[in-house]
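The block that comes next holds chain A.
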Amino acid sequence: MTYGEFAAVRGVSFDVHDGDLVTIIGANGAGKSTILRSVMGLLRPRAGKILFRGEDITAEPGYLRARRGISLVPEGRRILPDLTVEENLRLGTYVLQDAGEVAAELERAYSLFPQLRARARQRGKTLSGGEQQMLAIARALVGRPRLLLLDEVSLGLMPTLVEQTFQTIKELYRQGATILLVEQNARMALSVATRGYVLETGTITLSGTAAELAADPKVKRAYLGG
Partner candidate 1 sequence: MALLEIEHLTKEFDGVTALQDVNLQVREGEILGVIGPNGAGKTTLFNCITGMFSPDRGTIRFRGEPIQGRRPHEIARRGIARTFQIVRPFPALSLTDNVLVAYGHRYYPRLGASTTASRTQASLQACHRLLDRVGMAAGHERAAGTLPLGFKKRLEIARALALNPSLLLLDEPSGGLRHEESQELLELIRRLNQEGITIVLIEHNMPIVMGVCRRLVVLDHGIQIAEGDPAAIQRNPQVIEAYLGKASV
Partner candidate 2 sequence: MLSGYVVTVLITIGIYVILALSLNMITGYAGQISLGHAAFMGIGAYTSALLYTRAEFSFWPAFFVAGLVAGAVGAVLAIPCLRVREDFLAITTMGINFVVEATFLYVPFFGAGMGIGGINPPRLFGSEISKPGFLLLVTGVIAAVIAVDRWLIRSWIGLAWAAIREDEEAAGAMGIDVVRFKVLAFTLGSAGAGLAGSLYAHFLTFIMPVNFGFGQSIVILSMVVFGGIGTLRGPIVGAIVLGALPEISRPAMEYRTLLYGILLLMLMRYQPDGILGERSLLVRGWHALRQQAAPMKN
């Protein structure tokens, strides 16, 4: 089954299948965030189509896509600074109707990230960068998304935290989540993903299974030239 087909500013097309962990890698400024923001509905593509579970959602505003089950961990985390950690998470459950469900999801988030439980009543802006990243991921998860979009989650994190974050992503994938991961950190992304695309200045130049890409010297060249 196809989750999305997307043709962006420079004719980018890709798809994400149910239960898959797909990554789009590439150096900075390649246009990775633009793609994710368009999928979420925060940007309108000038041309092209976005299909979600077979339906054309290109013209739909972001909040309706969220209600369909698309969820975003934005670049720069964008934690709501004056809301508490718990309130940030509650915002993530906005699409859920049942109070019991909400409570269960919060509980799941807290058991996944025990540090957040300890800080539940603290304001978002008081968290460290790593904690904010956890919160951003947890916030995107608690709405039970069908498709999770992760935008540069390794950005600005210390290496140990990057590893920890990727462990979490891998764990989510094992539990059955469908994930589209946009990353600069290619090795890390390819080590968890099943399939990948390499984006260079707005166009996809390589694609394949994660293992193929990891072994392809062209990937390194996409970053560092040569």
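Going forward, a contact is a pair of C-beta atoms (placed from the backbone, for glycine too) under 8 Å apart; a residue touches a chain by one contact, two chains touch by 3 or more; residues count from 1.
Basis for inclusion: all candidates are chains of the complex that A comes from, given by their letters.
Computed from a predicted structure; not experimentally measured.
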item	value
Selected neighbour of chain A [touch, this complex] from 1 or 2	1
Residue numbers on chain A that touch candidate 1, as the complex places them	27-30, 129, 152, 154-156, 158-159, 162-163, 166-167, 170, 184-189, 191-192, 201-202, 214, 219-221, 223-226
